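One protein chain is absent from this view; the other protein chains keep their places.
Each chain gets a letter, A, B and C, in the order it is written, and its residues are counted from 1.
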Amino acid sequence: MSQAALQGLFVPNLVPLDEQGRINEPELRRYVDWLIERGVHGLYPNGSTGEFVRFTPEERRRIVEIVADQVRGRVPILAGAAEANVRETLRACEHYAGLGVRAVAIVAPFYYRLSPEAVYAYFKQIADHAPVDVTLYNIPQFASPIDVSTVRRLAEECPRIIGIKDSSGDLPHMMRMIQQVRPIRPEFSFLTGWEAALVPMLLAGCDGGTNATTGIIPEVMRRMYDLARAGQFHQAMQLQYKVLKLFDAMVYTADFPEGFRVALSLRGFRTGRGRQPLSAQQQRQLEQLRQTLAQLLQEEGFLQEPLPEAPSAGSEDVDRIVQEVMARLQQRGMG
Amino acid sequence: MSQAALQGLFVPNLVPLDEQGRINEPELRRYVDWLIERGVHGLYPNGSTGEFVRFTPEERRRIVEIVADQVRGRVPILAGAAEANVRETLRACEHYAGLGVRAVAIVAPFYYRLSPEAVYAYFKQIADHAPVDVTLYNIPQFASPIDVSTVRRLAEECPRIIGIKDSSGDLPHMMRMIQQVRPIRPEFSFLTGWEAALVPMLLAGCDGGTNATTGIIPEVMRRMYDLARAGQFHQAMQLQYKVLKLFDAMVYTADFPEGFRVALSLRGFRTGRGRQPLSAQQQRQLEQLRQTLAQLLQEEGFLQEPLPEAPSAGSEDVDRIVQEVMARLQQRGMG
Amino acid sequence: MSQAALQGLFVPNLVPLDEQGRINEPELRRYVDWLIERGVHGLYPNGSTGEFVRFTPEERRRIVEIVADQVRGRVPILAGAAEANVRETLRACEHYAGLGVRAVAIVAPFYYRLSPEAVYAYFKQIADHAPVDVTLYNIPQFASPIDVSTVRRLAEECPRIIGIKDSSGDLPHMMRMIQQVRPIRPEFSFLTGWEAALVPMLLAGCDGGTNATTGIIPEVMRRMYDLARAGQFHQAMQLQYKVLKLFDAMVYTADFPEGFRVALSLRGFRTGRGRQPLSAQQQRQLEQLRQTLAQLLQEEGFLQEPLPEAPSAGSEDVDRIVQEVMARLQQRGMG
Partner (left out) sequence: MSQAALQGLFVPNLVPLDEQGRINEPELRRYVDWLIERGVHGLYPNGSTGEFVRFTPEERRRIVEIVADQVRGRVPILAGAAEANVRETLRACEHYAGLGVRAVAIVAPFYYRLSPEAVYAYFKQIADHAPVDVTLYNIPQFASPIDVSTVRRLAEECPRIIGIKDSSGDLPHMMRMIQQVRPIRPEFSFLTGWEAALVPMLLAGCDGGTNATTGIIPEVMRRMYDLARAGQFHQAMQLQYKVLKLFDAMVYTADFPEGFRVALSLRGFRTGRGRQPLSAQQQRQLEQLRQTLAQLLQEEGFLQEPLPEAPSAGSEDVDRIVQEVMARLQQRGMG
């Protein structure tokens, strides 16, 4: 607990798969190196982007083992450790502690939508027995919400809990947490999982982010982070607008995290196909998205040379595609 | 596939645990017998009431093994078979097929909220490879919704899919499914998971139900079912009102399925404590609920003699408690 | 208050408009006669179907005056009386009382979403001063919800409040209200505003309905109502399925209540165009809907002869169109 507070950009890394759908270990190792070389502050295996629920308990352990072995202490690791119940979760915590991770991240109970009191009881029991620091993970879109009062209560009672990753994307919500917790736990970390608002979140006092997009354009995310940290908010916001455009295309045009898988393949990694089956229609849409993303990435200068896959679509085409994306996004009530 | 259509009341059974939190096999066997003796039409291990997500993959297999061994063919078994991904799910299907279950039930993908197209692709791949009949499981409160068009599409393309369990509780939704599917698949089964509306659902043409409450008061649920089947709708509705009162108390005053665990202990089973930790406040609330439920069960004549736990609370007290339940229910926007 | 309880089918009538967008009085009078001749039990001007919010306070009064004058006591009138605030609402109540309406219907406060306590205070003040019987109107899709506890509280304290119209479509919710209120107010009326579930609602003890569809096919709705009242639930449900098909097409393919306006024009009334502007795309969709509805109405034998507008679309076309409707409905998360 004398360790430094969690800070900076942690990558919730995707897991490349091979032709048989198994973990592609060499490609995962190569990806870890690539990310570290591009300046990310930490790794975050078994996050939502890492599709932790689609792996078996043994595979989840294996993923952290590979990442930890490849990282070799260069950056801290935040390991997703949620398992079927508290006992299994604590076993995973022990295993990850043995691998030297900086902390574990535990998502609130999912499937059932539990009350604040139940969410409290769950984290309390974990925190009382975990052999490693714990970060809460709030993602109300997918799991039981962890509300502000519960965060404060846990921060007060559990020194083992050292931070929260919040993916709600709600800025005043983040501010309420900071306002409630910082006076009693100054070193408590607040990480946002919603890159669409990363710069404003940093302005509001967040310590960093755990964002799928950092796994796709680590250089840009790092530059944006550094600008915000240096108080260069106007320049940071200019990047934020570009990140938003890319993020929207990745997150709203395909079932999560397929858009990120396509984008990662455009960065040169053999991601393999995901474990969630895709219909023929979905595959066609992903092919379209691939071209949109190639164009978007190229415009920002992230890709060194024109991709063979990308047709000679002019900037207007991209505009049109992006507008279609927006339209579909509105239909889903998210615009 | 020449087998009879699924029909009647399948019990999504709770799993009794021992002091160490392990499956209490003797009590589970005793519970299975008790249910069959009281007239349930089938068993449904690894449902939401059975807290399938809180067990390990090995435990889920063990639960079905125990149930199948104890049932010994007296009634059909519908086995919850959802695992981390399609491959693991298919392995579970094979195992359960070997145990002689009538069909498996697969909940739509959860945690992520997937699009209709993704939900289709998921079930299509399972249905194309499953060695056993499959029922869809729609519970939009907890998992990705399976919409009417997707049900129809899957019913059209997949003979392996023989029915759907729907827990939305939305009567017109059920009617839309029946209207779309029955003309093309007359033997397709529709089971409702929302006992608050079981009688109207049966009137609308449902084939039966998979209801947590059937695990608590199997005799009453069976009587209600028989009355509705016999066209005695007015008498059936009188029971439906009583069932609603009990159901509301069990489902809305505690995090699911704690209220059902308490009720089952009142029927004489050592349920043990659940795997989800409970705060001190939650434990006090469950103790109150225990008294409310004891009173409710007694008033209906389900319990042979006054329970020692039940204080001499008069009917007015129960009314007051039920009203408090209602008030809390309203606060949650569910009233 | 010695008057009979509200019972049966009240029509929330649309208001025909002329070329200038003004109330088309002769057509409204003709419509009122047509409805009464076809067996509706009452009229309900200034409901949601009647677009009360799109008329001025003076027009709302005029609508009730016309209806009351044309009805001439043949059936009871339930007059929508919600105005900008309690004082204005009470003035409208006085006016409608003078016209001899059986009761007024007051929707819960809308625009702002008020707490149960505020909803209570609002209706209490109205009920304490109204010179006419009042029915609550719960339509949580559009207005602040009136929860079960609040209905009970108002029923207990306010003899002036004699019933509730509930458009939530939630059957257990209706049962909870009946369960809470009937023991203390046996004559209190429960009317459902959700025709997709009218028969099950009647089975559950509802006294009737206030359904837009009754304004389109009064004969069928009346027959369905009579069958349910006579305990002929299976036959009633057969009609309920047909009504559902028509209702879905009217309610989910166009902004409410445009689908009903189109349908009413198919019954031979000059409805005029609504006051809410329509885009070119909306107008094309309404033209398509017109053909679907013409076909649907014809199949049921409601229209005496083929409509000139209806192209020679075969039954397959209708099936296809209905499926498109369903698909669009799913996209909106309503399937």
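One rule holds for everything that comes next: a residue touches a chain if its C-beta (ideal position, glycine included) is under 8 Å from a C-beta of that chain, and two chains touch if they have at least 3 such contacts.
It should be emphasised that the depicted structure is a prediction, and the values quoted were computed from it without experimental measurement.
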For chain A, residues touching the missing partner are 116, 145, 147-150, 169-173, 175-176, 179-180, 194, 196-197, 199-200, 203-205, 231, 233-234, 237, 240-241, 244-245, 248, 323, 326-327, 329-330, 333, 335
If the hidden chain were put back, which residues of chain C would touch it?
21, 48, 53-57, 84-88, 109-115, 117-118, 120-122, 124-125, 141-143, 255-256, 275-279, 281-282
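Operating definition for what follows: only the chains that are shown with their structure count from here on.
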Among all chains, whose Cα centre is located farthest from the one for chain C?
A
The positions of chain A in contact with two or more other chains are none
